[in-house]
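Okay, so here's the structure we're looking at.
Note that this complex is displayed minus one protein chain, with the remaining chains in position.
Here the chain labels run A and B in written order, and each chain numbers its own residues starting at 1.
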Amino acid sequence: MNSRIEYWVKIPIGPIHPALEEPEKFIITLDGERIIHVDIKLGYNLRGLEWIAMRRNYIQLLYLVERICGICSFSHNHTYTRAVEEMAGIEVPERAEYIRAIIGELERIHSHLLNLGVVGHAIGYDTVLHLSWLARERVMDILEAIGGNRVNYAMNTIGGVRRDIEEKHKRMILDMIRYYREEVMPKVEEIFLYDPTVEARLRDAGVIPKRIALEYSAQGPTARGSGIKKDVRYNEQLGVYPELGIKPITPKEFTGVIKGDVFDRMVVRVGELWQSMEIIEKAFDQMPEGKIKTFSKDNVVLTKLKRAEGAGIGRYEAPRGETIHYIRANPGTDTPAKWKAREPTFPNLFAVARALVGEQLADVPVAIASIDPCLSCTDRVAIIDSKTGKKKVLTEKDLLKASIEKTKEINPNIKAKPEPVGGICGGVRL
Amino acid sequence: MSEREILERRISKLCKYLGRSPWVFHVNSGSCNGCDIEIIAALTPRYDAERFGVKLVGTPRHADILLVTGPITDQSLERVKLIYEQTPDPKVVVAIGACPTGGSVFFESPFTNAPLDRHIPVDVFIPGCPPRPEAVLYGVVLGLEKFIKKIEGEKE
Partner (left out) sequence: MTPEELIKRIKERFEVEIYTSQTKTLHPRERIWIEVSRNDFKELMKYFQEIDPHAQFSIIIGEDRGDHLSATYHLELFCENGPSLSVAVITSCPKEDPKIPSLGDVFPSSVPYERENQEFLGIIFEGIPDPRRLFLPDDFPEGIYPLRLDEKGITPEMVKNAGHPYKIKKEGSK
């Protein structure tokens, strides 16, 4: 039987001394060039959030929950307020629901542009990274003008939103949408839908068949790219989304072929960019005037919540999939008895780990970047030869080099150099 | 002259003094990635630190400046210390964000070990949640000035 080499992919923090034994993250067992087993080890981001949450009141939890993730902070904020509102039976005014929808879609636009850049970097197209992150800055300017900060802006409160969208913001947003439609989206489509090198490289890489996506409950663009039509905003009839005409997007509407590989997931993301822009325009047409929050001050909210009882579940579609929060009240006090959250990268990781069996090593960075994992890491791969026990260490540069070599076989004009950019790859936080 | 142009002139003067531009290594000890994205956004064409040659390297053995983010979780503690020892002298450690400064919202937990200067000596703290890319550049400039003082201190 042929020799078995074990690749131990080391995690987050840069180059680790080879003498340090602990393997982390993805432990890939290879046989020649084919992968035969992938195992995941987590826990690098264990900060003890649930333990901390047992000692905070309802308003302090709003700020704690935002800082679970740095890209989808609005999604976690939104889901948490939905859970509390379900538990206590609080009604939200209509204008607040429209504002929540608009800001949620703005966040989806900037998150998808970020991911397009990361996948482009993983196959050697560095220009895509710089250009899409430059295009993303316009959205960040608008979010800063409305919310006060680029990330972690705490727009939601229990019973509404904190700040209003004024006329000047509306003009900025409509201007930005016109700029994206005319200048940015044609370039994005040229690269990710029509370029023959990109299509040849990304087709049949990191395939997740529909059966595995169903068994392991994949979420978000990962599931929709494999042909499963599900979207929390549509299935759950959340807020005002049914009036804005939302539908789950699959690659069938764009290319007509569904295979479940990396190319299909990028097509789904491009489709969602178009859909988000249409939703924002429709929301501006339909938005009524009125109040934006039910209770005027935070202490009023806390006194009302002291008498609440029961449990509530909130769900929302973050840019990566379904987020779900659970909260249970402790009647008589203003601290909840239990809070728990789960973010969408968690099941996606296990689905991709199961689906990578049988692929080549050069596809690993692209497959992991395409599920859009919500954690930053620089990976390192250490090879242990099982016969002699010697260890060798590969860095992210080597993994990137293998990936770029494969692109060069298709199109020799690619001049990219494998340089790490801080690497955004795989992980989960707790 | 705007603030931004003053900053840029300081950076280019410092780089000419050193003879080469500083290389930066980034350590993530369990953060939420907000600060990491702001660091990478500082290299994109809008704020553009790369025109001075500042770049991210893949190994601490080539680095001059260490950027640390995140509240130091239990499983990252030894790694951060090892990386500090692997970086050659003279070096500058910059702690980015509110998490390594004082723990931010995670200040009381069985799994985090903030603040950072209980474990390794820190030169610059940049508060903010997350700090803007311009604040990151400003903090790196302050770190560079300290770096030059360290080199001059050795020559004497």
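Note that in this section contacts are C-beta pairs under 8 Å (C-beta built on N, C-alpha and C of every residue); 3 or more make two chains touch, one makes a residue touch a chain.
Note that the coordinates shown come from a computational prediction; the quantities given were computed from them, not determined experimentally.
Novice: Among A:141, A:199, A:236 or A:281, single out the residue that touches the unshown chain.
Specialist: Missing-chain contact among the listed residues: A:236.
Novice: In the full complex, which of B:11, B:27, B:114 or B:137 touches the chain missing from this view?
Specialist: Touching the chain that is not displayed is residue B:114.
Novice: Tell me which of A:126, A:322, A:359 or A:372 is the one touching the absent chain.
Specialist: Only one listed residue reaches the unshown chain, and that is A:322.
Novice: Mind listing the chain A residues that contact the chain we can't see here?
Specialist: Residue positions of chain A that touch the missing chain: 42-43, 46, 48, 50-51, 55-57, 60, 82, 85-86, 89-92, 94, 97, 214-217, 228, 230, 235-240, 242, 310, 312-313, 315, 322, 324, 326, 328, 337-338, 340, 342, 346-347, 350, 430.
Novice: Give me the chain B residues in contact with the hidden chain, please.
Specialist: Touching the missing chain: residues 74-75, 102-103, 107-110, 112-115.
Methods note: only the chains that are shown with their structure count from here on.
Novice: Using the touch rule from the top, collect the residues of chain A that touch chain B in their complex.
Specialist: 12-17, 20, 43-49, 51-52, 55, 63-64, 67-71, 73, 114, 129-131, 133-134, 137, 149-152, 374-378, 395-397, 419-422, 424, 429
Novice: For a test of understanding, state which residues of chain B touch chain A in their complex under the given definition.
Specialist: 25-41, 43-46, 55-61, 71, 73-76, 78-80, 82-83, 86, 104-106, 108-112, 129-130, 132
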